[in-house]
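Taking it in order: structure first as structure tokens, then the write-up.
One protein chain omitted, others in place.
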Amino acid sequence: MKIKITAFGIAKDILKTNSLALEITNVSTIGELKDHLCQEYPDFKKLQKISFAVNEEYQTDDFSLGENDEVIVIPPVSGG
Amino acid sequence: MKIKITAFGIAKDILKTNSLALEITNVSTIGELKDHLCQEYPDFKKLQKISFAVNEEYQTDDFSLGENDEVIVIPPVSGG
Amino acid sequence: MDGGDSCAPAKQVSFTIKKIKNTLIDIQILDTPIDNEACIDFVNHAEAGGNVVFVGTVRAQTKGKKVLKLEFESYQPMAIKEMRKIAEQVMEKWNALAVSFHHRVGVLDIGEVAVTIAVSTPHRKAAFEACEYAIDTLKETVPIWKKEFFEDGEVWVAAHP
Partner (left out) sequence: MDGGDSCAPAKQVSFTIKKIKNTLIDIQILDTPIDNEACIDFVNHAEAGGNVVFVGTVRAQTKGKKVLKLEFESYQPMAIKEMRKIAEQVMEKWNALAVSFHHRVGVLDIGEVAVTIAVSTPHRKAAFEACEYAIDTLKETVPIWKKEFFEDGEVWVAAHP
């Protein structure tokens, strides 16, 4: 399955890009994507928390990814 | 003893003046002055509360009045 | 829908934006300085018992370390959406009359305004609670990230435990 990853803040630094096309196998949920990214980019494990959004909404680990989904990687926010 | 009364807000309306020179006998404290005013101007009794200030500070009932003191009559405040 | 008459005097159309239910919320992400007075003005309401405003400014230091400047990055469409959710909660839970919620992005100097939240409510106690809830929740849910620049480097705030 093909998905697009968009990253902000420190996630962008870890991925070394703000946008990434990913061909994933054995990954069908947000939870599995998180594990996959933490394996490929171990620096993600150092973050306090990492969240994901699809369709401009936060999604939980059990969210099923679909073909061509755009997944936003959201490191701890620090607005205000 | 001679004192000066200065009134604000509704107290001014009750006294029908904002300033009054008063010659008082048998009145030596704020508490006694309050009783005196309530007797002379019964409308004061209708107020929720009435406070007095001398020297730009609130004073309690037992405050001793002195010759030529300026006493401020302070009806319930309503700033803000 | 009539053809109109160019000789007739122009109709006076008076239009008060605040009377339209869904314009009681004003959400903005700006790359130019925040205008506090615009936020305060927006929430001004004839029935307001209180207007409470939170203004967040850039601090000169973090844990004793001198900050030179700051940069905010946002995932804008979702940040707007999350700010709107907070504003809607404030409207509902505290019966707010109006909410104005402006967040700055880009590079900011020390003392500059990063965020302004203005809330008006019929009774003032609610405005304090609602405004505090709004800033607390913003810091938890709104996808905006702050990078602090020090003399010896830069760091994404709150990114590391």
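Order of writing sets the labels: A, B and C. Residues in every chain begin at 1.
Criterion: a residue touches a chain if its C-beta (ideal position, glycine included) is under 8 Å from a C-beta of that chain, and two chains touch if they have at least 3 such contacts.
In this text, all values refer to a predicted model and were calculated from it rather than measured experimentally.
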* Among shown chains, those touching the left-out chain -> B, C
* Structure fact -> Against the hidden chain, subunit C presents residues 36-37, 40, 44-57, 59-61, 110-111, 124-125, 127-128, 131-132, 135
* Structure fact -> On subunit B, the omitted chain is touched by residues 6, 8-10, 13, 46-48, 53, 56-58, 72, 74-80
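Throughout what follows, only the chains that are shown with their structure count from here on.
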* Structure fact -> Distance between the CA centroids of subunit B and subunit C (whole Å) is 48
* Asked: Where the centres are mean C-alpha positions, what is the separation of subunit A from subunit B, in Å?
  -> 72
